[in-house]
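Encoded as structure tokens, here's the structure I'll be asking about.
One chain of protein is taken out of this complex; the other chains stay put.
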Amino acid sequence: MTSRPIATTRNVMGVPTGRLAVWWVLASETVLFGGLLGSYVMMRLRHGAWADQAANTNTWTGAFNTLVLLTSSLSAVLAHQAAERADGPKAALLLRCTILGGGVFLMVKAFEWTHEIREGFTITSGLFWSFYYTAAGLHAAHVVAGMVIMFIVSLTAARNEELHRVENVGIYWHFVDVVWIFLFPLLYIAK
Amino acid sequence: MSGLATHPAVHHDRGFVTYLWSTDHKVIAMQYLFTGMLMALIGGFAVYVFRMQLAFPGQSVPLFGRVSSGQYNSLVTMHGTIMIFWVAMPVLLAAFGNFLIPLMLGCDDMVFPRVNRLSYQVFLLSAVVLVASFFVSGGAFGGAWTAYPPLSANAAYNLTRYGATLWVVAVALEFVAFLLGGVNFITTAMNSRAPGMRMFDVPIVVWMIVIASILFMASVGPLLAGAVMLVFDQVLGTGFYDPATGGDPILWQHLFWFFGHPEVYVVLLPAMGIVAEVIAVFSRKKLFGFRTIVYTAVATGVISFFVWAHHQFVAGIDPRMASLFTITTLIISVPIAEMVFCYIATLYGGSITLATPMLWALAFVAEFLLGGVTGIFLGAAGADIYLHDTYFVLAHFHYTFFPIAIIGAFTGITFWFPKMFGRMMDERLGKIHFWVTIIAFNVIFIPLFITGAAGDHRRIFDYSGFPDLATPGLQRLRITATMGLVSLLSVQPVFFYNFIRSMVRGPIASANPWRANTLEWSAPSPPPHGNFAELPVVYRGPYEYSTEDREDDFWPQHLPDDSPTPVASVGDRRSA
Partner (left out) sequence: MAQRTLAGASHHDATSYVAIWGVLCALLGVSVLGPMAGVRFLTLITAFGIAIVKAYMVCRYFMHLSIEKKWVVYILGFMLALMVVFFGGVAPDVSRHEGLRWQKTYVEPARTDGER
């Protein structure tokens, strides 16, 4: 492992460098999802008939997934709390619970999509479904990325090293949760 | 604590793999610079071919052969795409940003060296994907760099099925690379400044690169989403932009230009920053209105988000919306003009030396001014109805882009070459290259203003089908432009020769051959790993030139107050 440059240890703005970088990553993700969801809303406003298609999404599945993500956000912030108390192993354990939550979310999604595809609702079934799969798919890709990074962080955290990363990866995970908080009503409730 | 960190992996062995895998910001900067220069050769070759076709339609182009209409479309598309995304951005933003930011801020590297390396690797992958598109069945994408659907979404229309998808993937990867790089630049600039360096002690070029990175980050998201949608339209048959399924091609236009307009400022600001540094140093004068320039750059960045639909005046948008965008577009010319005035004020009364970097900087100001004023005509929705999609637009944006991407790059390269490579470039070759390039540039584009105003449409392979335009007079102008281009391209080997020869056999440069103030000139030329033997502390701003009561006309930032400026050592070279 190359040693850390002195640049990384400086802190002129009063926000630790890692956390500052995560805020900037969130800033870029905000406009990415903002653009995609904004485009969806514009098209949805234009096509009243999409309500028919949207009626075929399963609100209960969406709600359950929302619950799963909210709970995983809880375990992420508890991991942060453990890291602040310098309890690395506990933080690692809680991070892994969060990863588990992400895994459950993805599995439910897999079953949900399989069911919908079997019913004949594929990504080319209509523009509503195109948006549905694209938006949820982009979100799911971010869930996967979060799980991977979280796993890597948990490895060092378990050794009580680099504990500041627990908070940083948590902030990213909360953002993924917030995106879903908006996706849920957009795709499941607004029918 | 010594700044010379000994990195176990990247040490004194100069192996090929070491360079490829380095996390040193200076090496990564060179990687971006050389990749950008290589892509410029490809983009330059493309324009040579299609301008030859325009000057001598139907004739075989030397080094290429006969140009078909499909190939013509691919060439213009790839020229535009490459020059903006694979030349202007990597050279101005990534190469200079990577090289200068840690040095000018007085630190030993970027805050995330490994993310930095990753960003270059993603960028390299994007370049490979793009170049690969030349070799697939159907050839490179031919739907224009703006990639409007349905042309870009439907292979039956663009005839370049695989090229089209590779193009979108390459552009998306490039965006990701610059997002990664941007986070690094912004975080480093915010958090890693040397002790004593307050916000307005940071040199203007760093400010500009950081503001540009923020602008890029804030504007690219919707387009990245749009690119995903376009790829799905191309490959999966979704209908995001297809009216037949309820989609809207205009949505793409908005997504594209919401990014596309801030993007021009993303490339403009670093170029203006580079020019400002050079003007201050070679006028031996304080940069006029430093804070004003910074605030103006920020204001420009914000306003740039409110002007995008001036690219869509004739796309069928509501005329009332068009009026709104006319107003904002005309307003945005004001802050840019103000920055140019500040530069002129810096020059006024200065002790000017016309070294090669200074010649380029002055040329930037003059040529960009012409580009800017011609933009006024285009920003007015009424005039644009006639001028849209003519060569007038093309000449306007080349009078802005060429100063940005080419003149700005040469300004920076000739100025920082001693620091990057530890040797001086040849002044005489530099001046020959400069004068021929600038004259040729004007010979290319002034005729194109005229042909554009006369009605020459853009993206036309052969004007013989347009009786009003297939006149000898206009054809003479097209030929003139092409001859200008050939001259321009013919003199570039002088630069490459100068570059390579100087790198290998140029006179050794001292640490501070231009007698400048900013921190990079206090490091050795070239700087070693870790940059500074002892990380500097900053005592003043970057533009204390010709300060009263001081014997020397410069006052480096890192020297404690009341210490004499070090005497220029033997081997210092200032231009004749």
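Each chain carries a letter (A and B) given by its place in the written order, and its residues are counted from 1.
Following the convention adopted for this analysis, a residue touches a chain if its C-beta (ideal position, glycine included) is under 8 Å from a C-beta of that chain, and two chains touch if they have at least 3 such contacts.
Everything quoted here is computed from the prediction, not taken from an experiment.
The residue from A:16, A:103 or A:137 that touches the chain not shown here is A:16. When you scan B:264, B:317 or B:436 for touch with the missing chain, the hit is B:317. Here one chain is not drawn; of A:63, A:110, A:141 or A:155, the residue touching it is A:63. Mapped onto subunit A, the interface with the missing chain covers residues 13-16, 20, 23-24, 26-27, 30-31, 34-35, 38-39, 41-43, 45-49, 51-52, 55, 59-60, 63, 66-67, 70-71, 73-74, 76-78, 81, 84, 164, 170-171, 174-175, 177-178, 181-182, 184-185, 189-191. Those residues of subunit B that touch the chain absent from the view are 218-219, 222, 243-246, 248, 250-251, 254-255, 258, 305-306, 308-309, 316-319, 321.
One rule holds for everything that comes next: only the chains that are shown with their structure count from here on.
In the complex of the two chains, the subunit B residues touching subunit A come out as 1, 3, 5-10, 23, 102, 105, 107-114, 179, 182-184, 186-188, 190-193, 217-226, 228-229, 232, 236-240, 245-248, 251, 255, 258, 530, 535. Within the complex formed with subunit B, the residues of subunit A that make contact are 2-3, 5-8, 10-13, 15, 17, 20-21, 24-25, 27-36, 38-39, 42-43, 46-47, 123-124, 126-127, 130-131, 134, 138.
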